[in-house]
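Okay, here's the structure, questions in a sec.
A single protein chain has been omitted; all remaining protein chains appear in their positions.
As written, the chains take the letters A and B, and residue 1 is the first residue of each chain.
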Amino acid sequence: MLYRTAGQFKTSYTADQALFPIRQDAYLLGIILIFAWVVFPLTASEFTFQTLLIPILIYSLAAMGLNILTGYAGQLSLGTAAFMGVGAYACYKMVTIMPWMNPVVAILLSGVFSAGVGVAFGIPSLRIKGFYLAIATLAAQFFLVWLFEKWAWLYNYNASGAIQVPNLKMFGVYIAGPQADSMIQYFVVLGIVTLLTLLCINLTRGNLGRTWKATRDMDIAAELIGINLMKSKLTAFMVSSYVVGVAGALFVFMWRGAAEPNLFDIPLSFRILFIAIIGGLGSIMGNYLGAILIVGLPVVLNTLPQTLGIPISSAMVEHLNIMIIGSLIIFFLIIEPHGLARLWALIREKLIIWPFPY
Amino acid sequence: MLNDIFVAPFVDMFAAPDFLMQVLWEGLVSGILYALIALGFVLIYRSSRIFNFAQGIMVVFAALTLVGLHAMGVPAWICILLTLGVMFVLAVVVERVVLRPLVGQPDIILFMATIGITLFLIGLGEIIFGGENKVMITAELGIPTGSVLLEPFGGLLILEQKDITAVIVAALLVVGLLIFLNKTRMGRAIRALGDDHQAALSVGISLQTIWVLVWFIAGIIALVTGIAWGARAGVSFALEVIAYKALPVLMLGGLESITGAIVGGLMIGMLEKLFEIYWGQPLLGGNTETWFAFVLALIVLLFRPQGLFGERIIERV
Partner (left out) sequence: MKRFTRLAAAAVIASLGAGTAIAEGLYTPNLSYRTGPFAATGIPLMNGQADYMAMLNARDGGIGGAMIDFEECETGYSTEKGVECYEKTKGKAIVTQPWSTGITLQVLPKTNVDEIPILAPGYGFSPMADGKVFQWAFNIPAGYWDAADMIVQYIEGQGSLDGKKIVFLHLDHPFGKEPLPLMESLAEQKGFELVPVPVGLKEMQNQSAQWLQIRRERPDYVVMWGWGAMNAGAITEAVKTKFPMENMLGVWWAGHDADLKIVGEDGKGYKSISWSFPNADAPVMADIKKHVVDAGNSQSNEEEMSGVFYSRGIIISAILGEGIATAQKHFDTAEIDPGQLRWGLENINMTEERISELGLDGMVPPFSTSCSNHTGHSGGWMLEWDGEKFVKVSDLLTANVDNYAELIASSASEYADANAPWPVNEDCEG
């Protein structure tokens, strides 16, 4: 009833292939956007901004980058965090060398560096496949983190070896650094994430996206029908690393405020991989659902016993937390290996024919 | 610069051959331990195409159980048996709860599931055993401590007795495993399953039994690894990271090959040590062991995409 599609006729191919062939989808997205742009900022507390809203957006973006590579182009990568690190360090170097630079421009440009590094580490994918490639991306992971540690130029030779985000202004308002207001940071993140999401949706729907999908489904077959595998794989690495790099810059500049090299170590990569897989490989929306689950759940679980008044030590909560996350991953994989996005798709199909199934 | 890269390290090696031998010995010992972890991976991968990331935490879990049981006053040898029992129960549970519902899913899904298992076991282990660093019950298990001092070329070579024990035990384990896989019914069934699921099922091999068996063997290997590694630096959750060291071994040796795991492990153990000592520390600021193995494996893969001993990848359209 709510989702009835009757009466929505398509008279041209363009209309049929539009972003929202069903009107209700557009309404739903509109509602979500109103929530994201208006309702949340008005109601959220500092704690919510810092532990839920901002991280969920940034993690979604990082997962989206990975999803382009793994979900659309079929190249499994375990080195996401290192590429985030490249973005973050590039951004740090840019704003310290050129303090006059607009921080948003710096963040968007930092993705270019990670894209370059991504392509370099993507070259082996032309020969190596499957798990071998996954382990090969670990070479990028470990090598880059080691480099962040050893290359003192990257952190301006400071004694601690960690980078600190300076206070950065845009149009007279602080948008990064300790002086920045959470709500402003949230809007900056939301703006960039919205922009890149739009870009990714359109890329994956277009010619390039179809090339990637063909490569994912079977690369030899794709090659036989005339797809340039090198171009397809390397563009996937490039776009993916760009998005991941921007996510990394946002991660440090808009959220964490400081970073040490081992922040970009393998647990972060796995976390993003969880988000992409639990959300659904080959889906843009899935990244958001996955991020809400993986980022939001521990926060909720942490505050739950206290709210309900259960006396339990915080160490115990943390242990239980890890166990619950582990089991949930297995649980979701068992009930829907294609992720939350697929779950939503099923619900939507049900809604369309509800209440009168055929 | 060129001199530092191509000449000086070799001059160093010949100037102090006893030191070179020490480096190679240390590399050999770590290599054996990498190879053991890699073996656990290979066994499971061969029989079920599952890339079992949980092997690292199984090492920790087995070692913790052993030490934990001993702390409760159980004699050492009974602890070993009980730990094996725990690993068996773990294998059964994993097969029942995780693997069976996921049969036939894409590789990556199964891989993620094993990471789920890893997280679960970390949480469970910390609740049961606590996060403190524990001392491996080396003496109680009859592993000799102390060291053998040799003086080759008038220098000094220190061989730890527990390292020697680890090398011997690992060698025995590998030989036993090879005999098991090649000479017994069960072993052949494991290999058959690895070659072709459908065909193996159709001749009456039970998938469930074999999976439990394979996970159990991986558990035994984990226990041996845990004892050997724990004897070096204590048992704590930080041990889990050694799982990462097994990954380049797999890449280099090939995911399906037992020989590959052993040769790859030894190669990586020794080469990374040599590189770190003679090139990494003087030229690159040290700590190259974190990535050297991966980069080495990556380079080898560029020439042999299935690793040195892996099955040739044949693709049909």
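Note that in this section a residue touches a chain if its C-beta (ideal position, glycine included) is under 8 Å from a C-beta of that chain, and two chains touch if they have at least 3 such contacts.
Treat the numbers as computed from the prediction; the structure is a model and nothing was measured.
Touching the missing chain, out of A:21, A:178, A:191 or A:206, is residue A:178. Touch with the chain omitted from the figure is made, among A:41, A:116, A:130 or A:161, by A:161.
Against the chain not displayed here, subunit B makes contact via residues 16, 19, 22-23, 26, 29-30, 126, 130-133, 135, 147, 158, 160, 229, 232-234, 236-239, 241-242, 244, 273, 276-277, 280-281, 285-287, 289-290. The set of subunit A residues touching the chain not shown comprises 44-48, 50-52, 96, 146, 149, 158-162, 164, 166-167, 177-179, 256-258, 260, 262-263, 265, 296, 299-300, 302-304, 306-307, 313-315, 317-319, 322, 343, 347.
Here is the rule we go by: only the chains that are shown with their structure count from here on.
Between the CA-based centres of subunit A and subunit B the separation comes to 33 Å, rounded to the whole angstrom.
Across the complex, subunit B is touched by residues 70, 76, 124, 127-132, 135-136, 138-139, 142-143, 145-146, 149-150, 218, 220-221, 224, 266, 270, 273-274, 277, 281, 316, 319-330, 333-334, 337 of subunit A.
Chain contact summary for the complex, subunit B toward subunit A: residues 51, 97-98, 101-102, 105-109, 111-113, 115-124, 126-127, 244, 247-248, 250-251, 255, 284-285, 287-288, 290-291, 294-295, 297-298, 301-302, 305-307, 313, 315, 317.
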